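Every protein chain of the complex appears in place save one, which is left out.
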Amino acid sequence: MTTLTLTEIAARLGELETQGDIQLQGVAALDTATPGHISFVASSKHAARAKASHAGALVLPTTLADQVDRPALIAANPLATFARITALFHPEPALQSGIHPSAVIDATAQIDSSCEIGPQVYIGADCVIGANTRIGAGCVIGTECQIGANTLLHPHVTLYAHTSIGAHCILHSGCVLGSDGFGNALEAGRWVKIPQIGRVIVGDDCEIGANTCIDRGALEDTVIGHGVKLDNLIHIAHNCQIGDDTAMAACVGIAGSTQIGQRCQIGGAAMIVGHIEISDDVMVSAGTFIAKSLSKPGAYTSVMPQQPHPDWIKNAAHLRHLHAMHERIKSLEKELVELKIGVIS
Amino acid sequence: MTTLTLTEIAARLGELETQGDIQLQGVAALDTATPGHISFVASSKHAARAKASHAGALVLPTTLADQVDRPALIAANPLATFARITALFHPEPALQSGIHPSAVIDATAQIDSSCEIGPQVYIGADCVIGANTRIGAGCVIGTECQIGANTLLHPHVTLYAHTSIGAHCILHSGCVLGSDGFGNALEAGRWVKIPQIGRVIVGDDCEIGANTCIDRGALEDTVIGHGVKLDNLIHIAHNCQIGDDTAMAACVGIAGSTQIGQRCQIGGAAMIVGHIEISDDVMVSAGTFIAKSLSKPGAYTSVMPQQPHPDWIKNAAHLRHLHAMHERIKSLEKELVELKIGVIS
Partner (left out) sequence: MTTLTLTEIAARLGELETQGDIQLQGVAALDTATPGHISFVASSKHAARAKASHAGALVLPTTLADQVDRPALIAANPLATFARITALFHPEPALQSGIHPSAVIDATAQIDSSCEIGPQVYIGADCVIGANTRIGAGCVIGTECQIGANTLLHPHVTLYAHTSIGAHCILHSGCVLGSDGFGNALEAGRWVKIPQIGRVIVGDDCEIGANTCIDRGALEDTVIGHGVKLDNLIHIAHNCQIGDDTAMAACVGIAGSTQIGQRCQIGGAAMIVGHIEISDDVMVSAGTFIAKSLSKPGAYTSVMPQQPHPDWIKNAAHLRHLHAMHERIKSLEKELVELKIGVIS
């Protein structure tokens, strides 16, 4: 178990103001922390909960400095600071360089000697894997893939041939990168497959969730920028381009050739049609269906509000007749005007 | 092929009233059954189909006892009884205790000698696996996982480190338990990863569908109760708690820290936002988006009704102007009142 004093933590993270000192054994949430834990307070809204917490130390926003009588670190961004403290107490397991004897590695693959290649991995011809990268058990890496340094593939990741992954990435189990885009030409009622010859290119510092799929491009590449964070069970279709630092929650689907800007936040289960452009700094609400390009930053939504089922039944029937409802209102307005004229004249 | 008489079946299941006897070779649906089959009738609504069936025997609800001239078992819950009869005719393949020579098992893992460990499995350090549990081909079990007795992992299941699975569970292929929750702190436009140090805890008698993902908790654990049934391609985010005997159909997504009660039924493709509480005995309709806590049992819905596309085009345009429509109605009401006063006065 790691033990650290508040002063040591401040020193490791650099440039943090401290208030008092204490020896700490770990991190915990405000409500469940005990005196050996450090916890965090996101904003001054939570001052009362902070005071009630049993945490031995707190990460406080500058607005709460001196407001809570407790050893503390003062941080501009308490959540980000707490994330780094959590990493100090819970470091990644030490890299165990080497290739497990059950792995099957093509003789032409260039794997840095510092890499950790797990059991039952397969790595194809002409792959290049950078320093300190870990490949978890059962991963399959197709021919001519490139993986940067300090990247982590959890077990059961699949990379199709020619996929390129940057440095400092995390790929979760079951994700599939480089599968064929869904391209078919209709000919006399049957589908002719359009070979998908583009690649998937992923930048540095990306995280890709469990069972997420990113298809290779049809003619050009599917490109995921730097710092992109994708949750589980996401589908990114062929030729999409996702801008730097964009994040998507789980179950999102992006259809083909859509371009998404930088720093966008796409809520869970949002669906975005193909061949559109989403500008930088767009927020799409969870469950929202985006059918048109969005050229301005801002938040966009399209979900039906939930109702008790009997109420929904009563209201939903009218959705099929909104146009008729609108026409009736127009007609009422016209008649009323005519009536007024009649009354007045 | 298994052959059983109706009397033998009744004896194996215990306490069932029989009507006549017959030798049977298997189970089938009412409409496709032949004289060697036993089928079932869910309720008296299906009496006519029951009479028309060629099934040699039937499981009948008590309301149809003596109404169908056929060997029969009389059951309070014909579907549940039929499920048990199906299991008699189609028992699981016999357990083949032992570890396949191609499996890679850490020396510190404690695996009951009755277990069946399939080809190309990897089991990490300090895992504990109970009696009569089967681990299918290609499964990857991270360090310090616990799996109860009589549990079945189909091929290609991934458990991250520290995951705990109860007894009598069934995990389907491609499901991933214990992947990192989606936790990132935004700092100057970039994401700082929040290490996810909680676990996934699954109770007894659970079934988890193919390619379903359950993320580990951020600080505390993600907890799946006893008897929970999850279909395919479901996402359960970090810190969720799912109550006992709750069932979810395929493609459901549950965002982080949401608590769902006991005996809930969540329809396919329903999406539930984070940080809310759903009470016991709630039914969520398929395709429904739940954005707020639900404190009362009952059924809730929020789907748009389908329409022929040209009708939808006409109606959907008005959805963007419902508020304006409402204001026009208010205005009409006001004018009409004024007009009436004018007319009357």
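Order of writing sets the chain letters: A and B. Residues in each chain are counted from 1.
Note that in this section contacts are C-beta pairs under 8 Å (C-beta built on N, C-alpha and C of every residue); 3 or more make two chains touch, one makes a residue touch a chain.
From a predicted model like this one, the values you see are computed outputs, not experimental measurements.
Asks: Which of B:41, B:117, B:233 or B:273 sits in contact with the chain that's absent?
Replies: Selected residue, touching the omitted chain: B:233.
Asks: List the residues of subunit B that touch the chain left out of this view.
Replies: Within subunit B, the residues touching the omitted chain are 27-29, 32, 77, 79-80, 82-84, 86-87, 90, 100, 102, 118-120, 136-138, 154-156, 170, 172-174, 207, 209-211, 227, 229, 231-233, 245, 247, 249-251, 263, 268-269, 286-287, 303-309, 312-313, 316-317, 319-323, 325-326, 329, 332-333, 336, 339-340, 343.
Asks: Even though one chain is hidden, which residues of subunit A still touch it in the full complex?
Replies: 102, 104, 120, 122, 138, 140, 142, 156, 158, 160, 174, 176, 179-180, 182-187, 189-195, 197, 211, 213, 215, 219-220, 233, 235, 237, 251, 253, 255, 271, 273, 283, 285, 288-292, 298-305, 307, 311, 314-319, 322, 325, 328-329, 332, 335-336, 339, 342-343
In this text, only the chains that are shown with their structure count from here on.
Asks: Using mean C-alpha positions as chain centres, tell me how far subunit A is from subunit B in Å, no decimals.
Replies: Measuring from centre to centre gives 25 Å for this pair.
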